[in-house]
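Sharing a structure below in structure tokens format, with a few things to ask.
The other protein chains are all here in position, but one chain of the complex has been omitted.
Labels run A and B following the written order; every chain starts at residue 1.
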Amino acid sequence: MSAPSKFRFVSSDRRVREDRRFVVGKGRFAADIVPAGLKHVALVTCPHPAAQIVSIDKSAALAMPGVHYVLDGAELAQATNPLAAGLDTPNVPRRPLAVDVARYAGEWVAAVVADTRALAEDAAEAVAVDYDPLPFVLDGEAAYRGGVLVHEAHGTNVLLDRTFVWGEVDKDFAASPHTLRHQVKWGRSATVPIETFVVTAQWDPWREMLDIWASIQMPKYPDQAAMALKLPMSSVRVHYDVDVGGSYGVKRGIKHTVLVGYLARRLGMPVRLVEDRLENMRGGDMHGPERNFDVEVGFDDQGIIRSMRMRALDNVGAYAGRSPFQLGKPVGAIVGPYRIKSVQYQAIAVLTNKTVQEAVRAFGQSPTNYAIERTVDEVANRLGLDRLEVRRRNMIRREEFPYLIPSGSTYDSGDYHTVIDKVLAHAGYEDMLAERGRLRAQGMLAGIGIAACLEPSGGNSSFEPLLNPKVGTTTWMDSCRISVDLVGSITATMHTTSAGQGHETLVGTVVGEVLEVDPEAVRVVRADSLNSLPSNSPVGSRMAIMLGGAAFHAAQKIKDKLIAIAAHDLGVPAERLTYKDGGVFDPSAPDKKRTWTELVTVAHRYIHRLPPGMEPGLSVSHIMPVPGGGGLPTADGRVQMYPCYSFEFHLMLVAIDPDLGKPEIRRYVIGHDCGTVINPKIVRGMTMGGIAHGIGAALYEEFAYSQDGLLMAQNFMDYLLPSAHEVPPVEIVHHETPSPLTVFGQKGSGESGYLGAPAAVASAVNDALRPLGIVVNSLPMKVTRLGDAIAAAREGKAAT
Amino acid sequence: MKPAPFEYSRPSSVDEACALLAADDGARLIAGGQTLVPLMAMRLARPTRLVDIARIPELAFVRDEGGRIAIGATTRQYVAEHDPLVRSKLPLLARVLPYVGHGATRARGTVGGSIANGDAAAEIVLVAATLGATLTWREGGNDFEMPASEFFLGPMVTALPLPACLTSVRFPVWPERRVGTGFHEVNARQSDFAFVSAAAQIALDTDGRCTRAAIGIGAAAAIPLRLDAVAEAMLGMPFEEAKVRASAMAALADIEFMADLHASADYRRRVALTLAVRAIADAFQDAARRV
Partner (left out) sequence: MKVELNVNGATHVAEVEPRTSLLDCLRDNLLLTGAHAGCEHGVCGACTVLVDGTAVRSCLMFAVQADGYAVTTVEGLSPGPGELSVLQDAFCETHGMQCGYCTPAMILAAHALLSKNTQPTREEIVDAISGNICRCTGYAQIVEAVALAAERMRGQNLPPEQP
């Protein structure tokens, strides 16, 4: 039995208010919004991995019925600025449509506008593009070495190559009796939401206003759209009351928006682009990290890891975007949950002729966690020690928090050993070991997977100045506005879109908690970008902390104002008064009280009874910075990355039929500690979904390319998303170590499950393969690849 | 992802459908459309006219013809899946039908459509090849029939002439009392097309010796493979894994296995053998349960 909650609504198992509209099909997704006279875009895409665009003949397409326009890259480039890039790479310009050279198969070359999407596709086929194919490079290491250049003017394929040394790495290695070095690979996959990217734009020349409805999850989206379109930001109105059909990081769509925004203005017609699945997979620029790790650790006989050298090379595709920053965020948890004293970290981002990357759930942390956890497993194996015991020995202990890691971040709180103990007790670890033994005795390969990982949360942007000294953006805020109207109803406003995270429920719960009113009575609405307070959108597992925090503080301001009004009206010092259930009273003189209705009436109507100088009405805003945010990196690259650190511990059992190579997850238990849980249903869903996604990344999903540079997994028959069949039941063991930095002790959970699931699956599979003497250090571990590896190992054994 | 434009016709008879096909080289039949429509959506198929035969009454049936069960070409897969005749007389087909796509695709997809597509990874195709079904079609007012062994020619290529309309698939019924079946497939996800599949149907005498056997391998090569040599080697024998394995290995030795994004040729070769042995073992066991 858990202790009675200190909260009234926070942490209680309440319904998610957004759900009601979704179950009846009344979500308002971007494709559901259809302005009168809407025209449709289809894209002409490059069929080569690299090609000179010799000519574009639009005449046949323009002559087709219902066709309004064919736009090419040259015209668009003339009228717009290049898209913003994260790094200082002016010679790697990125534009919505290729100009002169196309650099990956599927890159957009021209856009057709027609009365219907079908007619636009007909016309797109009729646009005759003459290509002169160019040499290309697909492999990240080859691109790093040189040879074919993706962008000639940049002079190299390297966007980023920076080595950080935190602590006495060489000395710590020299003092370590053992070292281990290995390579692990994270394959190219992404979050692949079921809704593709959708954007509709409408230009009103009389008001000089570009209205945008888009399925976005993106910080600084209106700013970037306005800058690229050369419009004042006050002429771009992004509507945030759009439900986003899944994102998990990738729904950025800035190039889509600049394209459609330009067309809407150029043609004087509302225009929309609904990516189809082929456009989305090939040219939607939403692929995730593709990362080669080279990890070396120095450790002692007890398995205590003293130092780590990590080289991470990410193949970011043909243009820069923000994706190289995904090598920066992991700096904030570069040692995972372990007391590794010193670290050398080389972060490399290289260009290749593959589709452009975008931010994917966990922003690079999940691949890094996978590399760390594979390494810890191998350290244990090398010493013949238990993998759990090695983790326990290396882990930061509860009493050591707040804990400063070598790269400059301080972990706020944690109790890793307790979470592990709880998971082992729940799972019956001895029974799992016995089950593994039974399976092995039956001729199966069986393995136990273990992964212990952190989820940095709260969403700072310190990786920007860390990797690009020209950028001073150190931190991000989020905001909430609350108005109590003159009849006493409460409306809270948020300033961004949501993609299933339940932010309306979050705000309602927090405001209800503070003001002691039924959360269901709190209306939560979304502003558009022109009447918004600053927000940085739901990225980096930040909204429980940041939007929840902003709502808390705004509600607190309302409460303070109500108390001040009551104090003045009653002629009693404010300190004597108590707020309860919306009313204010003096506990020492209970007849001295003002009800909610009375206070609201004073605020809105009886202005003469307000304290002198107080603003009439009951509207407040709060703009909250990230706790502990705002620091610039030191010269050696130490900086506080995210403020809060959730912990997850995965334990699973996998059985593999050795003749088929097909892994089957027999048991899956996760211990999860994200501090105070605001809504248990939401947090559980996030974790389950993250695990499913992680299983996909570990076993099924890969943007595979052919040798001739074409994306082979470009539809849902070849890019394999886990179905209900593939996701096993998962047991969650809950633990709460509150964060000292947040209003309720909450931490982030938006990426939970995904942080460790790939590492856990890899751990289990490798534990299963160990008796064969083989290691698989490359994701995804597809059935047939495992089957081939197992067969080769068995043949090798038979031969020797 | 919208198809190229086309005309649509819904004839009320097979002959009318054939006439529409004969009049337009670009015309194609549609019944369930579960394979054709995705290809059209990606514009990999561009029929000028779709001739919709889904509602022609004479094409949807399951009939006992004595010694064989005839299934009309446009019989929905989920109808066949739940049909009592299929369940009682065609145990191998009944066994594989739940593996065909998903419930939602079986609701529209047809038995004949699967055969006409001729995908070697399709379960219905595998059963037709394994049991030696007969395919019938109509063309120019005449009826034709062909054994499955001659019908499947290559990857998604069959002997069905373009202006013809497949009318039925006739599966032989095994009259033996002790008939058992086995089916295995490997795929990445449970409902995907198989990388390799194997089907077996075995009849046993009262002593548990094999009196008849049919074994097929799907998805591994360009067309479904029937391993007749393996079937013959088992005649008169109880199940002996080592012998079955040896004969299956020999039968698979000269096959050219496919390689693609999802599986190597070596994988398919190895797993074809594994699954063949497992399917046969299951079929023996299944038959042995029947008295």
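Basically, contacts are C-beta pairs under 8 Å (C-beta built on N, C-alpha and C of every residue); 3 or more make two chains touch, one makes a residue touch a chain.
Predicted model, so just to flag it, every value in this text is computed and none were measured.
K.L.:
Per the definition of touch given earlier, which of A:244, A:271 or A:372 contacts the omitted chain?
P.N.:
Once the missing chain is taken into account, the touching residue is A:244.
K.L.:
Which listed residue (A:658, A:675, A:753 or A:787) would be found touching the missing chain in the intact complex?
P.N.:
A:753
K.L.:
Of the residues B:17, B:50 or B:128, I need the one that contacts the missing chain.
P.N.:
Within the whole complex, the residue contacting the unshown chain is B:50.
K.L.:
For the chain that got dropped from the picture, name the residues of subunit B it touches.
P.N.:
1-8, 30, 33-34, 37-38, 40-42, 50, 52, 54, 78, 101-105, 107-108, 190-191
K.L.:
Extract the touching residues of subunit A with respect to the undisplayed chain.
P.N.:
15-16, 18-27, 29, 31-32, 118, 191-196, 243-248, 274, 276-277, 499-502, 681-682, 684-686, 688-693, 715-717, 721, 723-725, 727, 729-730, 753
In this section, only the chains that are shown with their structure count from here on.
K.L.:
For a test of understanding, state which residues of subunit A touch subunit B in their complex under the given definition.
P.N.:
Counting only subunit A, the residues touching subunit B are 117-118, 121-122, 125, 276-278, 659-662, 699-700, 704, 712-713, 715, 717-718, 720, 722-723, 725-726, 782-784, 787-788, 791.
K.L.:
How about subunit B: which of its residues touch subunit A in the complex?
P.N.:
Against subunit A, subunit B makes touches at 1-5, 38, 42-43, 186-193, 195, 261-264, 266-267, 270-271, 274.
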